[in-house]
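Just dropping this structure here.
Removed from the display is one protein chain of the complex; every other protein chain stays in position.
When the chains are written out, they are named A, B, C, D, E, F and G in that same order, and each has its own residue count from 1.
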Amino acid sequence: MKRDGKKIIFEKESDLPPNAMSLGTTEFNETGSWRNERPVVDKAKCISCGICWKYCPDMSIKEDSEGKAEIDYVFCKGCGICAAECPVKAITMIEEEK
Amino acid sequence: MKRDGKKIIFEKESDLPPNAMSLGTTEFNETGSWRNERPVVDKAKCISCGICWKYCPDMSIKEDSEGKAEIDYVFCKGCGICAAECPVKAITMIEEEK
Amino acid sequence: MSEQKVIMGNHALSYGAVTSRVQVIAAYPITPQTQVVELLSEMCADGTLDAEFIKVESEHSAMAASIGASAAGARAFTATSAQGLALMHEMLHWAVGARLPIVMGNINRSMAPPWTIWSEQTDSLSQRDTGWLQIYASSNQEVYDSVLIAYKVAENEKVSLPVMIILDAFFLSHTSENVTLIDQKDADRYLKPYNPKYRLDIKDPHTFGGLTGPDWYMELRYKIQKAMEDSIDVIKDAQKEFKEMFGREYGLVEPYRCEDADTILVTMATAASTSKQVIDELRDKGEKVGLLRIRFFRPFPYDEVRKYLKNSKKVIVLDRNLSPGAGGIVFQEVKSALYNEPVKPKIYGYIAGLGGRDITVNTIGKLFDDAKNSEPADIKWMEVKI
Amino acid sequence: MSEQKVIMGNHALSYGAVTSRVQVIAAYPITPQTQVVELLSEMCADGTLDAEFIKVESEHSAMAASIGASAAGARAFTATSAQGLALMHEMLHWAVGARLPIVMGNINRSMAPPWTIWSEQTDSLSQRDTGWLQIYASSNQEVYDSVLIAYKVAENEKVSLPVMIILDAFFLSHTSENVTLIDQKDADRYLKPYNPKYRLDIKDPHTFGGLTGPDWYMELRYKIQKAMEDSIDVIKDAQKEFKEMFGREYGLVEPYRCEDADTILVTMATAASTSKQVIDELRDKGEKVGLLRIRFFRPFPYDEVRKYLKNSKKVIVLDRNLSPGAGGIVFQEVKSALYNEPVKPKIYGYIAGLGGRDITVNTIGKLFDDAKNSEPADIKWMEVKI
Amino acid sequence: MKYSIPQKELMNPGHLACQGCGGALSLRLVLKTLGENTILTFPACCWSVIDGPFPYSSVKVPLFHTAFETAAITAAGIKAGAKKVEKEYVNAVAWAGDGGTYDIGIQALSGAAERNDDIFYFVYDNEAYMNTGVQRSSATPKGAWTTTTPTTFPKAEFKKDLDAIVAAHYVPYQATASPSYPEDLTKKLEKAVKIRGFKFFHILAPCPPGWKTNPEDTIKLGKLAVESGIFPLYEIENGEKYTINMPSPKKDLKPVNEYLTKQGRFRHLKEDDVKTIQEYVNKRWEKLKRLAGV
Amino acid sequence: MKYSIPQKELMNPGHLACQGCGGALSLRLVLKTLGENTILTFPACCWSVIDGPFPYSSVKVPLFHTAFETAAITAAGIKAGAKKVEKEYVNAVAWAGDGGTYDIGIQALSGAAERNDDIFYFVYDNEAYMNTGVQRSSATPKGAWTTTTPTTFPKAEFKKDLDAIVAAHYVPYQATASPSYPEDLTKKLEKAVKIRGFKFFHILAPCPPGWKTNPEDTIKLGKLAVESGIFPLYEIENGEKYTINMPSPKKDLKPVNEYLTKQGRFRHLKEDDVKTIQEYVNKRWEKLKRLAGV
Amino acid sequence: MLEIRIHGRGGQGGVIASKILAYAFAMEGKYVQAFPEFGVERRGAPVTAFIRVADGRINIRSKIYEPQHLIVLEPTLLSAIDITEGLKEGGFIVINTKKKPEELNIKVKNSKIATVDATGIALKHRLGSSAAPIVNTAILGGFAKATGFVKIESIVEAIKKEVPIKPEENAQAAIDAYNSTIM
Partner (left out) sequence: MLEIRIHGRGGQGGVIASKILAYAFAMEGKYVQAFPEFGVERRGAPVTAFIRVADGRINIRSKIYEPQHLIVLEPTLLSAIDITEGLKEGGFIVINTKKKPEELNIKVKNSKIATVDATGIALKHRLGSSAAPIVNTAILGGFAKATGFVKIESIVEAIKKEVPIKPEENAQAAIDAYNSTIM
C-alpha cells in the first residue's frame, strides 16, 4: 500500500483489506474547494471566547499562538456559522475569488 | 372438486385454486375426538342464562327447543369452561368412556 | 395523442404507473429510486393520479401493503432498490405464494456492505428464486412500456404472478432520454381495469394462505411453476398486442445481428445497449458477432436462448453480478439451458461492472478479444484492478 | 471423554454451539427451530455455557446482533428457518460483505404462503447468492460435527465468511438419534478461541463498511469470491484434522458406490440418506447405480462434482426445491458445472418432496425407473397428485 | 336462552385451538360485533393454526394470512385496496398475537398508528410465543417461566407497556378488553366501529398450555387479571382521555397472589417475587387512576 | 481560547457533510464526551456519506456501518461481543437519523429498550430522510414540505412523539439535546456515561438543504427551536422523572413564527397553519411542565 | 429393524416417551430414531410419535407408515380414532388401561395385546395430577415387559437421564408397570 500525502493507493491484492476497512482519514479530502465565501478573522476584535471553535461542524477553527481564532482554509467549507455566531462580529464572510 | 360430507377432495388440476383459498369450513374436523371429559347438562337445573354459550370457545353450546343449553358433542373439546362458569352448576364434566 | 418527453428512467416508471392507472402505491425512498416515489407523490397530491399512497415505514411494509391492497383487488405498485429489495425478501415470496399481480420497479444497485449506491444486478438476481417475473430494461422507453405490459401479463388469470421491472442504477434510472408517452385512452384500451376472480370480498368470503400440509403444498407450487410456463405465451400475446397498438416491439429476448453469428454475446440491461455499438464496430471489421439481450430473466426464456445460441460456436456471457462460491448467474443459467442440446457452443463467462464500475465499449471489446484466445473457465473477471 | 446421546437434530446444533464455546447467541423462535434456542437458553441460564444470549425481537435483529457481536470480535451463533431466514435476507448479505465468521443453523422449511412448517430447501437455496457457505447435513452426528468444522473454516483468515448449517425440517430437526459428543478438552484443541486480525478495537480504531465507489467495490467482491475459492482447501484441511482427531470423515460431497456407476443420483440432506438404501437395493439387483450427496452447496464443489459424475452415462438430480420460472436449483448448477466437459452424461432433473411431501424409498426408486425410459427435460415432477 | 351479546356466529367449530383457548374465544366475541363487512388479516400466531388447514377455514369473513411482522401494514394495504374496490365501508382488521405485536410487529404497528390508518388492530395477548411452544415475548410478565426463560432464570424484565406506547401515538381510540367480559368488549367495539382512523384493542387471552393452567379456568383467570389490577379494563381516546371500566377505582384490588398461584408458569415464584409484582401492580394502578383523573 | 466543552476532537475534517450541517456538528460534540472507549455504529443516514468514502473515515473511534433498520440491535450485538472481548468498559453507541429511528428502526429500538440493553442510542433528528433527498419521515413536523409531501399537500400528521414512546419503555435515562447548546449536551452525556442500561438521546439537528435554510443559521435555528418550545430540552429518568432544562418553565415561549419563517420548508404555510402549530406547541409545553411537576 | 408407533394426546408426553425408549435401546448398543408426528400438536388432540431401532446405521429417513408395534398412552383414544391404521400383522400393542386385553375390542391379525394401568401407577407415584396424570414413563415399563425387546434396566436408566423432574418416581413407575403388565 502506498500513500500519496493523505491519499491511499492500493497496488496489489494484499494491500486491500478483506472488507471496507478504513486505513486513512478524510483529511485527504480538501473541502476548502467547496467554499463560495471565506471567513476572515479580525484578530484585533477576537476575544478568544471559543464560540466559533465550538460550533464549527468542520473542525476548521484553530487557536493561534495568541489564543485567537484561526481558520483552516484547507477544510473550511465556508458555511458562515462562525461569522454568524461570533459574539463580537470578529469574523466576516468574503466572496471567494471568481 | 368432490365433497365427502364436509371433506373436500381435489381430483384434477383445475379443482385446486391458484393459491391456498378456503373452500370449506373447519366443520370437517370433528374435534369431539379431543375430549377426555364430556360436559353433561342437567336441563332441570339450567336457567337458560346463556353464560355457557357466551364463553364456549368452540361454539359447541346450542339452545334446545326449550331454551336450555345443549352440547354439540361433535365439536365440544371438553375444556370444561361451561361447567366451570355455569352459575347454577347445571353442567357436570364426566369421564369419556375408556 | 401520444406525447414526447425527455425523462429519466425513474420517471419513466412513475409515468408508466400513472398510465396504468395504479390504485394503491406503497413505497419507501432509497437512492437511486427516490424520483419514482417523489413524482408519484406529487401526482397523487395534485390529483393527476387517483391512487391511495401509503407512505410506509420500510420497504418490508411497502411490499406488505402492496400485497394487502392487491389481495383486496386493487392494482398495486411499488418501487425500490438493493437494500430495500432485500428487506422485502420474505414478502417477495409472499406475493408469489398469494398469486398477486403486483408490479414493482427495482433499480439495480450493488449490495452493502460496504455502502454503495451504484449499479449491479446481484440485488435482483438474488431474488430470482422468489417466483417474480423479471424484466431487465435497457432504455427508458422500454421501462415505460414495460409497466403496462407487466400489468397486462401479471393480471392475466393464467399468470397471476407479480412482475419486477429492473433498471440499472444511474445508467438508466438517472439518465434522461426521449420517451413517447401513450395517450390515456389508448392505454385504457390496452390495459383493462383489474378485476380478479378471487379477492378479499365481503360478499364472497374466503380465507387465503391457511396452513397447508404436505398433502397439497406441492401441488400449489406446481401451479406456480405452471403459471410461469404459461406466462411465456401470455407475454408474447401482450407484446404482440402492444406492438399492434403502439408500434413498439418487445420480445422475451432481443437478438441483435445474431443470424449468422459465430460468437454471440449474452447480457442484459444497459450493458446490452452499449454492446450494440461494439457489435456494429466488429461487424464492420467483418467479424461474425451478435448479441442476445435477455429481457425476461424469469420466466427464463429457454426456447429463445436455445434458438439463438445453439448454432453459434462461442457464447460470451457478461454478468454484472456475482453469486459468491459459484460465479456469474446468467452464465450459469445459460449453460444450464443449453446443456442437453446435441451440439453446443463453448460458453465463456465474465464478471464485469460490479459496484457501478462502468462497462464501456472498451470493456466489451475486451471480452471478444479474450474469448477468441482462451478456453472457458468457471469464472473470469474483467477489469479487476488488483 | 466423548459421550453418546440420543438427541434431535436441533439439539445437535445446540450442543455443537456449546462445544464450540460460542460467546454471543442472538436468536428468535420459529418452528421447527425452537428447540435449538430453548436448549441454549437453558444452558446459558444454568451456566453450562458462558455466553451472552440476546433474546431479540425478530430474526432480522438476530442476524444484526450476530453481526455486531462478530464485528466486535466474539464468536457468534444463531439459528432460524424459512420465514426467519428470509427476513434476515438483507443481513445475510451484510455478514458476507463485512466478512464475519458467524455460524447459523437453518432448518429447511417451505416458504409461505400458504402457511407451512414442513421440509423443503427453497428457503436456504434461495439464499445461495448471498455468499454464505452452505452445508447440507444428513445425520445429527453430522450436524453436531459440522458446527465445529464450520467455525474452524469460517474463522480461517483466508475465508472470513459466514457458514450456514442446514437441516431438513422434522426429518432431521425433530428426529432423535445416536450422537457422540466430543469432549470439551479435545474440542478446544481442534477449535481455538476466535482471535480475528481486524475487529472493532478501541485501541486500534477503524471504520468498517464505509461508502465505496466504483473505484474499489468490485475488488472487494473479487476478494469474497477468492475467499470462497480458497475455502475449498481450508475445508479439506479442517475436515482432515477432524478425522484425525475424532475419527469421523466428511468431504465437500459424499460419493456412495459411485466408482463404476452408470447412473448416479445427485441430491442433498436426508433424501440422500434414504437414497443409500435404494442404491443398495438396486446394486443387489445388479444395477450400476451410485449416489453423490452434495454436502457443501457453497462453495459449489465444481471439481468433486465433475470428478464423480463425468464418467457416468446418466445423472439424476433430485431437487427438494423450486426456482419458479426455471426449475430445480441443484439440477441447474450441476448442469452448469458439467457444461464445459468434453464428454457429458445426460442429466435428468426431478422436483420432489416440496412442502414436506415425504421422499420415500419408493419415490427414489421411481426416479431411477423414469430416467431409464425417458429423455431429460427442463423440469420433471415426481408424485404431484394432480 | 338469554343473549347479552350478538347471537350471530362468524366462526365455525372444528377449529384447531387447544381446549379452553382464550384467543379463540376472543375472536369469536369480536367478530360478533364487527359483523360481515369485515376483512381480517392474521400474521403468524396461534390463529394461523387455529383457523384450520387449507382448504378449510373457521372464519366466515374474508381472511388473509400474512407474514408475522406485517399485521398492521397488511391491514392498511387491504383497507387502501378495499377503498378503491368495495362499495361498502369495510372494517380492515389486523388480529395478532403479543409476539407479533410487541416485538416483531411493533414497527408496522407504530407506522400505521402514526399515519392514523383507518384500521382496527387487535392484539390477543397470551403473554408469550405460544404457537412455537411458549417462548418469551416482551409481553411476558416479569417472573414468568417460558421455554426461553427457564425457572432457573425466569423473565427478568417487566412486561412492555404497549398501551402506553400506543397512547404515545395519540390514536383516536384504544382499549383493553377481556374475553371474560364479553359485554364490555362488545360495548367498546360498538363505539370503535363508528370511529375513522386507527383503533387499537389489547385483549388478555389466557392460554392453558402456555400458562400451565387448567382449560376450565380460562374465564376465571381473565376475571382475576382484571380484579387484581394486573390487567385493568380501560379506554383511551386520542392518547389522552383515559376512562377506567373495571375494576372500580373506588374499591380495593384483589391480591395478585390468587391469579398467580393458579398458573404453573409462576409456580417457582418466591414470596418476595410476589411482593415485587404486587407493588408493581399497585403502582401502575395508581398511575392509571391518576391518568383517568380519579 | 476558552473551552467550555472538552477540547479533544474525535472527528476528522474533510468529511462529506454539507456546509453548516447540524448532524455533523452534533456527532463532533457527542464524541468529545464519550471519549475513546467508544464503538460507534451508524445505520444508513447522512452520516453513511458524511463519514467519507472507503478507505477513509472521519471518526477516530471504531465504527461499524450497519443496515438502515438495525442501529439499536447492532449496538447491542457490539456490546455483547465487546463484553466478551474487551477488557475495558465500552460505550456501545448507535447513531441514527430520524428515519432510521422513528420509522424503519423503531422495532430494533423498542426491542433494545425493552431488554434494557446497555447501549447509547442517539437520534440526530433532521426531520426527514435527508440522505435520499428530503422525503417525509414520521419525524417531519406537520405542515412541512418534503419531496413526498409537496406544498400542494404538505405533511398532514403531527410529528411522532418519539420521546413519549421511549419514555413508555421506562429506560434508565433519556434526554433531548441540541448542538446549539453544547454545554447542556456535555453535561447530560457526563451523567449518562455513568448509567448502565439503555440511554437515549434525541438531538434536533438543523439541515440547510433539507430545511431550505442558510447554512450560517444552523445554530440560530437550534436555539429558536428550544426557545419557542418546539424542541424543549429535558431529561427523563426511568420514564417517569422529568426535568426541564430549557427554556425556563417560568418564562414565556418565543412565538414559533420566528423559527418557521427562517425555513423554506414552511414557506407555503398560511397564518392559520402557523396558529395550529403554535397551539400545538403550547399544549405540549403545558403537558411537559405538568409531567415535570412545574 | 423395529418400527413402533406411540399414540397419545397433545400435552401427554408421547414424544418424550419415544425419546426415552429410543435412548434405552441406544444404551443397549442399537441405532435408533425417534420422532414425533410432523405437525402441530394441540393440547387434547390425538398425536403420535415413532421409533425405529436397528443393529446398524439407519439410512432411511422417511416417516413410518406401517409400524409393527403400538404403544397407547390414552385409553379414550381407542374409541376416538383408529389406532391400528397401517399396523402390520403380528406385533405388540401395549395399552394404558385398567382393562384386561381380552376386554378390549381391537382387531388386528395376530397382534399381541398387553395392558397396564399406567394411569393408576402414575397417580400412585404422584406423577401429574388426576386430571392430567403423567403416564409416559410408566407405559414404557409395560412395553419392556410385553415385548422383551429392551431391558427394564435400560428403561430405568434412560428415564433417570432424560427426565428432569422426579426421575426416581418415574423410574419406579416404569418398574411397577413392568411388574403389573397383563398380556
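Here is the rule we use: a residue touches a chain if its C-beta (ideal position, glycine included) is under 8 Å from a C-beta of that chain, and two chains touch if they have at least 3 such contacts.
Fair warning: this is a prediction, and the values are worked out from it, not measured in the lab.
Enquirer: Using the touch definition up top, pick the residue from C:Glu157, C:Asp358 or C:Glu383 that touches the left-out chain.
Expert: Per the contact definition at the top, the residue touching the missing chain is C:Asp358.
Enquirer: Using the definition of touch stated at the top, determine which of C:Lys158, C:Lys276 or C:Lys307 touches the missing chain.
Expert: Spelled out, the listed residue whose C-beta touches the missing chain is C:Lys276.
Enquirer: Which of C:His174, C:Arg248 or C:Lys346 touches the chain that is not shown?
Expert: C:His174
Enquirer: Go through chain F and note every residue touching the omitted chain.
Expert: With respect to the unshown chain, the touching residues of chain F are 16-19, 49, 208-209, 214-215.
Enquirer: Just the residue numbers, please: which parts of chain A touch the chain that's not shown?
Expert: 31, 33-36, 77-79, 96-98
Enquirer: Could you pull out which residues of chain C are in touch with the chain that's been left out?
Expert: Considering the whole complex, chain C reaches the absent chain at 4-6, 8, 31, 117-118, 138, 168-172, 174-178, 270-271, 273-274, 276-277, 356, 358-361.
The definition used in the following text is that only the chains that are shown with their structure count from here on.
Enquirer: Give the fewest steps needed to get from chain D to chain G, where each step moves from one chain to a chain it touches.
Expert: Minimum number of steps from chain D to chain G: 1.
Enquirer: Spell out the chains that contact chain A while also contacting chain F.
Expert: Chains touching both chain A and chain F: C, D.
Enquirer: State the pair with the higher C-beta contact count; candidates are B-G and A-C.
Expert: Counting C-beta pairs in contact for B-G and A-C gives the edge to B-G.
Enquirer: Is the contact between chain C and chain D built from the same residue numbers on each copy (over half shared) or from different ones (under half shared)?
Expert: same
Enquirer: How big is the gap, in whole Å, between where the Cα atoms of chain A centre and where those of chain D centre?
Expert: Result: the chain centres lie 51 Å from each other.
Enquirer: Report, in whole Å, the distance between the mean C-alpha point of chain B and the mean C-alpha point of chain F.
Expert: Centre-to-centre distance between chain B and chain F: 56 Å.
Enquirer: Provide the list of chain A residues touching at least two other chains, using ranges where the numbers run on.
Expert: Within chain A, the residues that touch at least two other chains are 10, 13, 16-17, 19-23.
Enquirer: Could you check chain E for residues that touch two or more other chains and list them?
Expert: In chain E, 16-17, 19, 48-49, 51-52, 54-57, 60, 63, 65, 67, 69, 103-104, 106-107, 110-111, 114-115, 138, 208, 214-215 touch at least two other chains.
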